[in-house]
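Dropping the structure in here first, questions after.
With one protein chain removed, the remaining protein chains of the complex are shown where they sit.
Coming up: chain A.
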């Protein structure tokens, strides 16, 4: 498949935004459970507004993917069957919840509404946080299922696509939360940094298993099934056009196969070992900048990872478009 920059930016940016939003909620839950010091409302407010900025950036990038962005509102119509439609519904919902969650913290709408048991006082921010968590997880599933639901793209048609999107996105968001805390000089940087490392490790294992699975994949469609001729030697000589076409542009990445191989080592390094080293180092020297560098490098790695995700998918239609002549 041809990797479109708009889709790469969309999926990586909203992944980081969703992860950061989850990180803010996690921080609040830990504080409620007295595992962490309670933060001022401004901390959660700015954090979720930063998450909103990433979600908005992703949404903005997605418009560049459309031939008719002015009709994008129509995309909510087929939510019963289309994962893309579901994503288009859930993404604004997550954005709205991130916004309201931030506003509720900014204006300290924290008067308890009711109480569960002896200790748990439920206020508006907690309710918004829980709905936000559900919506965010649903958005991860919707985004990933757009790809995982295409059964002809065998490289994508696996639950590992969903777990990659979920864990790598959350990892990048927690890394962003660590960078944000470091920038503020907030002690939560160790908490977020540690979770970021754990989630990055899980995401990397998931992606590694995904790569191993794809390396062993046997294409279900062959030239024989594509044109229905049972002979072992079939070579395409012409494709009905002397130039390229939509089919040759959209379904081929147009790069050397070695680049796809090399990119694998590059992104695996950028996603896991480098950020982990930087986070570890920042604990030792209490640097306010290293977690920011860690996030930026990991985000770059995730963009390369998403590029490779597209480039390594081999669409069966390519069987009909093997040589331009």
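Just so it is clear, a contact is a pair of C-beta atoms (placed from the backbone, for glycine too) under 8 Å apart; a residue touches a chain by one contact, two chains touch by 3 or more; residues count from 1.
To be clear about the criterion, contacts and distances are computed from a predicted model.
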"Amidohydrolase", "4Fe-4S dicluster domain-containing protein", "histidine kinase" or "Sodium/pantothenate symporter" - which is the UniProt name of the missing chain: "4Fe-4S dicluster domain-containing protein"
Among A:8, A:25 or A:88, the residue in touch with the chain that has been omitted: A:88
Residue among A:9, A:153 or A:311 touching the omitted chain: A:153
Candidates A:117, A:185 or A:240 - the one touching the absent chain: A:240
Selected residue (touches chain absent from view) among A:221, A:269 or A:287: A:221
Sites on chain A contacted by the missing partner chain, in the whole complex: 1, 65-69, 71-72, 74-78, 81-85, 88, 146, 149-153, 220-221, 223, 225-229, 231, 233-247, 250-251, 315-318, 320-321
